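A selection of the complex's chains, in situ.
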Amino acid sequence: MSSMIAAFSITPLGSGESVGDLVAETVHIVRASGLPNETNAMFTNIEGEWDEVMAVIKACVDTMAQAAPRVSVVMKLDHRPGERSGRMSRKVESVEHKLSKGSARPG
Amino acid sequence: MSSMIAAFSITPLGSGESVGDLVAETVHIVRASGLPNETNAMFTNIEGEWDEVMAVIKACVDTMAQAAPRVSVVMKLDHRPGERSGRMSRKVESVEHKLSKGSARPG
């Protein structure tokens, strides 16, 4: 009954390995979680309860940490307890709807 | 000839107005810039030179600041001088390509 959206980005530091393969592996972990998710050029967004979202992010960080001595993580959380799930798509639809109506532009 | 991708999110604080309308207005500013951009549930991504990207973000912040006494901004920049543009889509395609080949999964 809770709803949190997390945007996170993981950067391995000091690794000689290809970053791209490691990033793809973490995206695979996210998709296998079954939680709503979306990966864009800068962050992966994932929606769920705090504990289930954090478990997925920790699994991704642990995967990175196997290949790199140091891992940097950036996260932004939008936490709205009690709201029904599906916010990840509703937020974008709401902006698009306002823009299509022109209500967002003065004049 | 430079290429920077910025993910940014602007939050008005202490405003009585609808946040949704303000967010939509900043997305309109981003799209009118002509720079490659994409808005998801947590961030807006935009690609270009440092100065042109920062000018767009500043215009968005100024718009928010007209309606709220305080504005919080979170930004993540991926700066790769000398690389050709179009990275915003290439980064996502690269991950999808690796995942479709299964190269990202051990075994």
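To keep things simple, chains are lettered A and B as they appear, and every chain counts its residues starting from 1.
Everything that follows uses one rule, which is that a contact is a pair of C-beta atoms (placed from the backbone, for glycine too) under 8 Å apart; a residue touches a chain by one contact, two chains touch by 3 or more.
Just so it is clear, the model here is predicted, and its values are computed rather than measured.
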List the number of copies present in the full complex, noting that all chains share one sequence and 2 are shown. 4
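Rule of thumb we're sticking to: only the chains that are shown with their structure count from here on.
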Rotation angle (°) superposing Cα atoms of chain A on chain B, nearest 5: 180
Which integer distance in Å separates the CA centroid of chain A from that of chain B? 15
Report the residues of chain B in contact with chain A in the complex, numbered from low to high. 5, 7, 9, 20-21, 23-25, 27-28, 31, 38-43, 45, 74, 76, 78, 87-89, 91-92, 94-95, 98-99, 103-106
